[in-house]
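What follows is a short report on a single structure.
A single protein chain has been removed from this complex, and every other one stays in its place.
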Amino acid sequence: MSSLILRAGTRLLAPMMLLFSVFLLWRGHNLPGGGFIGGLVATSAIALQGIAFGPASMRRTLVFAPATIAGAGVLIATFAALPAALAGLPFFTGLWLKLDLGDGAVLPLSTPLLFDIGVYFTVIGGVCALIAALEEEPALEDQDMGG
Amino acid sequence: MLTVVLAPFVSALVAPWLVRRLGRWASYSLALVPGAIFVWAVLRLDSFAAGASQVIPWVPGLDVALAFRLDGLSGLFVLLISGIGTLVVLYAGGYLAGHAMLGRFFVFLMLFMGAMLGLVLADDVIALFVFWELTSLASYLLVGFQSEKPEARRAALQALLITGTGGLALLAGLILAALAGGSWRLSDLIVAGEAIRGHGLYLPAMVLIMLGSFTKSAQWPFHSWLPGAMQAPTPVSAYLHSATMVKAGVYLLARLDPAFGGTAAWTTTLLVIGGITMLAGLMLALLETDLKLILAWTTVSALGALVFLIGPATEEGARAAVAFLLTHALYKGALFMAAGNVDHEAGTRDLRNLSGLIRAMPITFAATAVSSASMAGIPLSLGWVSKAITKAAAIEAGGFLPLSVITFATLLLVAIAGMVAIEPFLGQKSEAAHEAHEAPPSMLTGPVALASLSLLFGLFPDLVSDAVLAPAASAVAGSPLAVEAKVIKPFDWTLGLTFVAFAAGAALYVLWQRRAERWRDRLDPVLSRGPDAGYDRALAGLARLASWQTRLWQPGLLHRYTAATFSVIVLVTAAALFRGDLRLAFPVDRVRLIEVVVLALTGAAAIVAALATTRLLAVTALGMVGIGVALIFMLFGAPDLAITQFMVETLVVVLLALVLVRLPGFRLSAAADRPRALHAAIAGATGLLVIVLLLGVLAEPFDPRLSEWFARASVPEAFGHNIVNVILVDFRAIDTLGEIIVVFAAALAGLAAIAARAARKDAR
Amino acid sequence: MIGGWLAAFVLIAPMVSAGATTLAHATPRLQARLSLVGAFVLLAVSVALLVVVLRDGMVVLQSGNWAAPFGITFAVDNLGAVMTVIAAITGAACLTFGLGETGEAERRAWFHPLSHVLLVGVCGAFLTGDLFNLYVWFEVMLIASFGLMTVGGTKAQIDGAVKYVALNLVATLIFLLAIALIYGLTGTLNFADIARSVPAVSNVGLLTAAATLLMAAFGMKAAVFPLFFWLPAAYHTPLVSVSAVFAGLLTKVGVYALIRAFTLLFTHDPEWTHTLLLWVAGLTMVTGVLGAAAQSEMRRILSWHIISQIGYMVMGLALATPLGLIGSVFYLVHHIIVKANLFLIAGVAARLTGSMELKRIGGLYRSAPWLGVLFFIPAFSLAGFPPLSGFWAKLVLVRAALEIGSWWIAAAALVTGLLTIYSMTKIWAEAFWKPHPAGEAAARPLAEAPAAMLAPIAALAAGTVVIGLFAQPFYVVAEGAAQQLLDPASYIAAVLGGAR
Partner (left out) sequence: MELPLVLLIGLLTAVATWLMLSRNLIRLLLGFAVLGNAVNLSIFVAGRLTRDAPPLVPLDAETIAGAFANPLPQALVLTAIVIGFGLLAFALVLAWVAYERLGTVRTDEMRVAEPPEEKT
């Protein structure tokens, strides 16, 4: 599983895929993409990393424990639903803050975006948790099978 | 009245504490409760005839109230329950002195007492049922009190199941009666008798209520639990199985007599069942050697007699029933307690080992003798008085047959009275008699008091006839009655008949002492097929049926479960299609080549996946199916879906590879799947059903409201150009929230499962 | 507005608990504390929601401020609010019990977050007014239950989990297929909007087929005859606190969905749907209770009884009279409390005697009399003995059946009650009355069970007694719920009437 080509390719590909995933996340509201697709792409990148360099490197890339990332993602997504309460609006009402960057360029920050970021992290954390755990667990010896 | 009913319940709660604090004095303090209730009832004797009511709302939504009514019949019962209850509590204090679980015993006993009081006082149909079931429950705990004995556990269960069966029938019957009579108050139903008897629900209600009464009052063929219940400690038998619980069924029949009585169905059923029970009980009593069992069978017989007397729904019957009710409660309570004394002090209650106890236990003997005399109806006892009333009722009911039944019963009762009163006490001292001594005062109070009353009321029947019996008989008959009870009667042929029966009974007793053993042996095979064995057979049959059907539904094989699930769902759904005209659409316009190729390849890949026998091929084929589906999404205007499907499919293949590589040496062989034709049929039918359903949907017009609104609102209101994404993160964001929780939880669940794998080291 | 946010917080509370306990999974004591606090916060919020619903009527939350039927609506009526409270009670009780039961914290680190995810799914299902959203909450609940099935890791658990997972996966896809058909026919997913569109669908057979498919999917979740296989295969295997939550809640979500679907969405062909439900109810009762009679292990007996009791709840729905629905609602409430408690008690009994297998245990009557009291209450309530909660539930249902002359279903209900007595007394006689086969010392006193295990049992038993003795307020709530269920028009008006 650790061929030289794979490693070299991964070294090149994985960071690009991660960047691309962020791009997908960002543009998702207007073009195909979004938190899910971005998250899945990022997961593929990290899974690739894991296949090429082993699960330890995968965990290094993630910095935090994957389950923690997923839990944080759920919390972020949940909190995205809350600001509406301050505005006296129902649960999950989208709030938009359009930052004027000058030159007519507008940076739209919004709770739906925050929500999508939560989605992004949950997908990465959740799927990576499973893949990492599967990669790390050694297969048991056959004679032990009776249990 | 609520206080009266609640007092025993409250005292049940504090009973263990009292026992712990007061020791042997606990029974005296507890006896104060029924004692006070007895005094309360005696003070209200005057109002029995008029009746008094109290209504406390309970569940008004269901028209259920804690409605109580004290009239002649319930008053008589309250007197018996509280009076005998007082004596039994005192008696139990002596009988079970020092028992480790005396506290618990009193909990159950007081619980029962409260339930019984509630039962007879209840004027609400549902409240009556509530207390009815509580008596069953308390009796279950009391019969099984000596729970370490398997027989006690069996007897407790048998009593509960049989009375429970009747209880459920009773519930249905009472509801039907209430529906027919248009009220949930017993006092209303009694007045509405005509409406009930004319109602279409009369017969089912009657049958169900009778079923409840018969099981509770141990009528043939539901009587078998009562002798079994002799496993209970004797105070319980003296209380539940003589004077109170078993009379609940009789009480209910008597109570409803004005509403239900008077029809041929009512009279015939009660006469037949009551008559059979009465005679069978007596004959079976003769065959026993256990003192308590003899008494149990005579109780069965007495209950039969009561039902028999209620049957004709005549005034004489009502008089006779209440008179006999009182008589029986007094003598049977005393006899049970006396038998308990014998058991307690001589160490056995088997007649074959008992004789000559009179020296050691003179007071017990005296109480037994008086009570037995009352049982046999010997002059100067209360039994003599009530027998006269009974005979009058029998004559009125139709002359010869009822009269001969009663005379025959008298004959047998005389013989049984001999067995109970003479055999253990007179004659040569047996081994057990040498060891025996008289019971302590606490255990003598009960039998002596009750026996004295049998004698007192026998000599002066006026003491009870007007104050107690007349109001009670009036309540049973539904119209005011007087009760004339006389000690001395003019001599006529029926009186002669009675004396002939006495003589024959005495002769039978003498003969029987020699022959009994042989008859017992001879009849044993017949009797072992009786209702008691029937109960066992029913239970065994239930167990067989249960395990058969459980094996049928739940064989533990997953492929059976899936096959059944798919079959059922397909069949039911297909059947539902025929609820209307089915229209199908077959839209095939302008098919493009690329579409056909993608569809065909996807289908082919699916078939390969189904037939694959190696891991690699299966995984590849599955991946192909997934990619095919992604392409279909792409072809039909769903780029987001296509990308997602493609990415997910990739990750599925990664996961599959990671898992399959860990399953060494296994093949995906389909060869083991034996019933291939059946499975193919189920699979084909499922596929076909889905096709039909979808083509049906396509034949209907589509309502595009939602999609059009999304397209209109997406940019101006939600500031997003990718409508699918706007739906996901804004319009239907909660779906997405749930969905990421699924992903999150799937990861945790997977980690938990992997942890379970590590648990193997220390697993069971 | 307050009501809407309360409804939202019913979801947010367990979600935050799930996230927080995940982040704290490395510090077990903190995790347990967070988990417990979260459970009681949920309880408080759901009670507040119930109070608001009872006071002001239905709470409608148009999430994201998008008008129905375009966004996702949460529509909370009496039934939904009551169920949420009961779910929260069960959750709090079982999580407290779990503190006493779960030991090795590392290995069971995921018990707490998964339990809260389960509550998210259950509460979401009770609150939502959208068919697809209901599917999502079902899946949340399902995946959490998958994980919880395996926490602890005995062989029997893994075996049970395989069957549980496999059959529930089938149910999931059936549900999804039914949604596809209903969406294809009505073009909408909002409950109220579907209810409004159903009469306009001309192809009645197809609509009925879709409804039947939905019934099958919910029926599988509810474990009705003949789709209950997964339940007896699995429910006796996981941790006691887990199987108690499952026993209390999971099947009841299926019943809830059935009630919702066949009072609100599909009342167009009752001759088919409700007749089918009535047969299903009767057969479920009888097969379930016979299954229980064949078992000799405490949790297997109790598992089969879940099935038979589900029959009662479906019976009330099938009768479709006010009294019938009151009975169903009352039964749901009573059953969840009682059944969860019985599983917890079985767990304590097994801990004190060493096994769930009735043949191998006994002696609790002497060694732990108070456990006997605690068992007696829910056991005889389950059997419908007065004056406990189960009696009223049974009484209402039997009366409802007799009032409209459904004799055989009333008979089935009564016979089932009798057989329930039979198996409850079997447990009582074997585990309590019978001396322990390994000698008197083999049955331990109650003091040896941790207080965390006993407190929830006592609380739930007290609840059973209170519902039994003071049934009127509960009856009123159930009556209100039934009235709302039988009045789909006001539900539709409340949701689509533009309430924001």
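Labels for the chains are A, B and C, by order of writing; each one numbers its residues from 1.
By definition in this document, a residue touches a chain if its C-beta (ideal position, glycine included) is under 8 Å from a C-beta of that chain, and two chains touch if they have at least 3 such contacts.
These numbers come from a predicted model, not from an experiment.
Trainee: Check the whole complex and report which displayed chains the hidden chain contacts.
Mentor: A, B, C
Trainee: Taking the entire complex into account, which one of C:Leu36, C:Ile89 or C:Leu177 touches the absent chain?
Mentor: C:Leu177
Trainee: Of the listed residues B:Leu6, B:Leu558 or B:Leu582, which contacts the missing chain in the full complex?
Mentor: Result: among the candidates, B:Leu558 touches the missing chain.
Trainee: Looking at the whole complex, which of B:Phe68, B:Phe145, B:Trp220 or B:Phe710 touches the chain that is not displayed?
Mentor: Touches the omitted chain: B:Phe710.
Trainee: Which parts of chain B are in contact with the chain that was left out?
Mentor: Considering the whole complex, chain B reaches the absent chain at 547, 551, 554-559, 562-563, 566, 585-591, 595-596, 599, 602-603, 606-607, 609-610, 618, 622, 625-626, 629, 632-633, 635-641, 644-645, 648, 651-652, 655-656, 659-660, 662-663, 666, 668-670, 672-673, 679-680, 682-684, 686-688, 690-691, 694-695, 697-698, 702, 704, 706-707, 710-712, 714-716, 721-724, 727-728, 732, 735-736, 739, 742-743, 745-746, 749-750, 753-754, 756-757, 760, 763.
Trainee: In the whole complex, what residues of chain C lie against the chain that is missing from view?
Mentor: Output for chain C: 132, 136, 139, 142-143, 146-147, 150, 153, 155-163, 165-166, 169-170, 172-173, 176-177, 179-181, 183-184, 232-234, 236-237.
Trainee: Take the complete complex as the reference. Which residues in chain A touch the chain that isn't displayed?
Mentor: Touching the chain left out of view, chain A contributes residues 30-32, 36, 123, 126-127, 130, 134, 140, 145-147.
Keep this in mind: only the chains that are shown with their structure count from here on.
Trainee: For the pairs A-C and B-C, output the one whose chains share more C-beta pairs in contact.
Mentor: B-C
Trainee: Suppose each chain is reduced to the average of its Cα coordinates; what separation in Å results between chain A and chain B?
Mentor: 60
Trainee: What is the distance in Å between the mean C-alpha positions of chain A and chain C?
Mentor: Computed value for the inter-centroid distance: 35 Å.
Trainee: What's the distance between the Cα centroids of chain B and chain C, rounded to whole Å?
Mentor: So the centroids are 26 Å from each other.
Trainee: For chain C, write out the residues touching at least two other chains, lowest number first.
Mentor: 15, 18, 22, 63-64, 113, 155, in rising order.
Trainee: Enumerate the residues of chain A that touch no fewer than two other chains.
Mentor: Answer for chain A, listing residues that touch two or more other chains: 67, 70-71, 74, 78, 81, 92, 94, 147.
Trainee: Note which residues of chain B are touching chain A in the complex, please.
Mentor: 639-640, 643-644, 647-648, 650-651, 654-655, 658-659, 661-662, 664-665, 718-722, 724-726, 728-730, 733-734, 736-737, 740-741, 743-744, 746-748, 750-751, 754, 757, 760, 763
Trainee: Inside the complex, what are the residues of chain C that reach chain A?
Mentor: Residue list for chain C touching chain A: 1, 4-5, 7-8, 12, 15-16, 18-20, 22-23, 25, 61-65, 74, 113, 155, 500.
Trainee: Name, in rising order, each residue of chain B that touches chain C in their complex.
Mentor: Against chain C, chain B makes touches at 57-62, 104, 126, 129-130, 133-134, 137, 140, 144, 147-148, 150, 153, 156-157, 160-161, 164-165, 168-169, 171-172, 175-176, 179, 542-543, 545-547, 549-550, 553-554, 556, 558, 561-562, 564-566, 568-569, 572-583, 690, 693-694, 696-700, 702-706, 709-710, 713, 730-735, 737-739, 741-742, 744-746, 748-753, 755-760, 763-764.
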